[in-house]
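A single protein chain has been omitted from the complex, and every remaining protein chain is retained in its original position.
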Amino acid sequence: MWTFFHKLGSPPWLYAISGSILRWLLPVTILALAVGLLWGLLFTAPDFRQGNSYRIIYIHVPAAVVALAGYYVMAIAGAISLIWKMKMADVAMKSAAPIGAALTFIALVTGAIWGKPTWGTWWVWDARITSMLILLFLYLGVVALYEAYDNKEAAGKACAVLSLVGTVNIPIIYKSVDWWYSLHQPASIKFTGESTIDPSMLYPLLLMITAFYALFTCCLLMNMRSELLKREARTNWVRKLALGGAQA
Amino acid sequence: MYFDSLSAVLHMDGHGGFVWAAYAITLLVLVLLLVAPGRRQKKFLQRLAGELKRARSGPNSMEEEA
Partner (left out) sequence: MARTAGSDPERQPPGALAFCLRLLRRQLVLAVRRPIEIGNPLLFFAMVVALFPLGLGPAPDKLAGFAPGILWIIALLSNLLTSDAVFRGDFEDGSLEQLLLSPQPLYLSVLAYIAAHWLMTGLLLALVSPLFAVMLNLPGGALGALVLSLLLGSAVLSLVGCIGAALTVGLKRGGMLISLLILPLYMPVLIFGSAAVQAAVNGSAAGPYLAILGAMLCLAVALAPLAIAAGLRISIDA
């Protein structure tokens, strides 16, 4: 069992195994995304209240869910690199940050676009959207902190500490904003009441959520591979790779 | 299929602009996310190969890089 973890700490092994995972995961992800998108766009009935604009749910909710989960993936990877000093864990953490930020961006933009026909305004300071915005800031903070450090090993450690601080902070922020919203706005707008979602709409949503998780994993592995190559540029296995033609 | 024609799909009872804008932006970001690492990797390996070839053949060589 421990040999598995030891192997995980070895860059060429990690590069090889991520390559073989991607070889099947990437096509599966793209297929799942395509099926889910078409299903949601064309093959589900329009919502009773919102009409066709509710179809944005099939990208907004998966993006938001994976963006939040991604932060925890990043924080856990950071914790592993900090506590057990596993070198590859901070590669994972560094690779996860821009993906999470991009997904949060998607969630915010699609949420705003969804809000216009539904509530009449582009932006509503409700609990969910405000928390998503703060999540974007947290992600961007990690990215900025990593770039600011010249010594990349220290950068990884600093970002690990920051991600952990953010992890403690996220529930506090969410609860505070939730409470703040209920104070300033009587809960007339509650699109979280979609827990009574019709099954015919639920299944494509679940598929899309799964597809987005798979997408996150693919992007994470691809980013990690690229980062590994950069870090190990002076080693033999990378040189052989470069000279043997840039095959993934 | 809940739509009768292609124009119905694009129009979506008036919400077409919103739905397609959201999906288009999302697809753009997703494509960028999926494609960028691969291209970055390829460029890096190409550059590295070029450096190694130049180092190997020495500073006076006339060899072109790949």
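Note that the chains take the letters A and B in the order they are written out, and that residue 1 is the start of every chain.
Going forward, contacts are C-beta pairs under 8 Å (C-beta built on N, C-alpha and C of every residue); 3 or more make two chains touch, one makes a residue touch a chain.
Since the model is a prediction, treat every value here as computed from it, not as a measurement.
Asks: So there's a chain missing from this view; which of the remaining chains does it actually touch?
Replies: Counted over the whole complex, the chain not pictured touches A.
Asks: Sort through A:108, A:158, A:201 or A:238 and give me the one touching the missing partner chain.
Replies: Touches the omitted chain: A:158.
Asks: One chain isn't shown here. Among A:36, A:166 or A:204, which residue touches it?
Replies: Touches the omitted chain: A:166.
Asks: Could you please point out the chain A residues that touch the chain left off the display?
Replies: 82, 134, 137-138, 140-141, 144-145, 148-151, 154, 157-158, 161-162, 164-166, 168-169, 172-173, 175-177, 179-180, 183
One rule holds in what follows: only the chains that are shown with their structure count from here on.
Asks: What residues on chain B touch chain A, complex-wise?
Replies: 1-3, 9, 12-16, 18-19, 21-23, 25-26, 29-30, 32-34, 37-38, 40-42, 44-46, 48-49, 52-53
Asks: In their complex, what parts of chain A are in touch with chain B?
Replies: Residues in contact with chain B: 26, 33, 37, 41-46, 51-53, 55-56, 59-60, 63, 99, 102, 105-106, 109-110, 113-114, 116-117, 215, 218-219, 222-223, 225-226, 229-230, 233, 238-239, 241-243, 246, 248.
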